[in-house]
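Complex shown without one protein chain; remaining protein chains in place.
Let's look at subunit A:
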Amino acid sequence: MSAILDIQDVTVEYSTGGTIVRALDGASLAVRAGETVGLVGESGSGKSTLGSLVGRLLPGNASYPEGRVLVDGHDVLQLGVKELRTLRREQLGFIPQDPISALDPTMRIGRQLELALRGLPNDRAALVGHLERVRMREPERVLRLFPHEISGGMAQRIVIAMTMARSPRILIADEPTAALDSNVRSEVTKLVFGLARDAGTTVLWLSHDLRSVGRWCERVAVMYAGRVVEDGPAEQVLGSPTHPYTVALAAADPAGVQPGERIETSSVDVATLAESFRDDERAAKRRAKTRKTDAESADDPEPAPEEEVVAR
């Protein structure tokens, strides 16, 4: 078995005040080492639940009655507390959606980075090195700042630095650019995939943004109602889809998608496409709007102009 990550038929249920929500309903996904997989699907389809499950990081009200998750052969859902900790520490890396809240608000960036790198070289020079690796401007100064004094883009770079410092074998990024300003999104995306490629890290990229998925991921898995309903090479899934959701994508994007190539269509998320079935006219209006905002923030790989405004 060559899969580094093997999710087999998992069911996850959340119980909230007596009602039970089935977030995953027999989801399966196998990922080989070094692959970059984009996990797409409308909001609520279970992407985040699946991503958290890989590190057994679900909230207390979640239960997983069925299925297995194997990371490098370890059965994550059965591991003891200590082994689980070691697995998270040495094999897994997570990048959340909201980077600022992922940092301790009472601690300077330098101190938290130092704590996160415990066990690795974490002197001043090493910290600066890690910040330079994520192309942070003025790393020395940033180390002395508090999280509320930096921008979302800077915070996400810091989280990426913390995560990639250990060269995890699997990186799970849950809509890591969704909370960022549009002008830094492509740069942050490029950064993550670049660092992952250098470290040989397998990437599971959870996203709404089909354009960046088509551009950066070799493979695309589509989630719908707690299952993976379509899975294959990005070119195939986005180009000649079979599931209605992905078909909807094709309908909206007649040009098709070539992996590694600039996608010339607007960035339309699956939820919008689903709606287009029900209400063509409304969807058309929305697409027009999306296209307009896209035109304003051209997807340019050049570093964005001074985004990191600092409140002092």
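Definition applied: a residue touches a chain if its C-beta (ideal position, glycine included) is under 8 Å from a C-beta of that chain, and two chains touch if they have at least 3 such contacts; residues count from 1.
What we mean here is this: contacts and distances are computed from a predicted model.
The listed choices are "1,2-phenylacetyl-CoA epoxidase subunit B", "ABC transporter permease", "Anti-sigma factor antagonist" or "BsSco"; the UniProt protein name belonging to the chain that is not shown reads "ABC transporter permease".
If you put the hidden chain back, the residue from A:L50, A:L127 or A:V159 that touches it is A:V159. Only one of the listed residues, A:R89, A:R141 or A:R197, touches the absent chain: A:R89.
Summarising the interface, subunit A meets the missing chain with residues 55, 57, 60, 85-90, 92, 94, 96, 98, 101-107, 115-116, 146, 148-149, 159, 162-163, 311.
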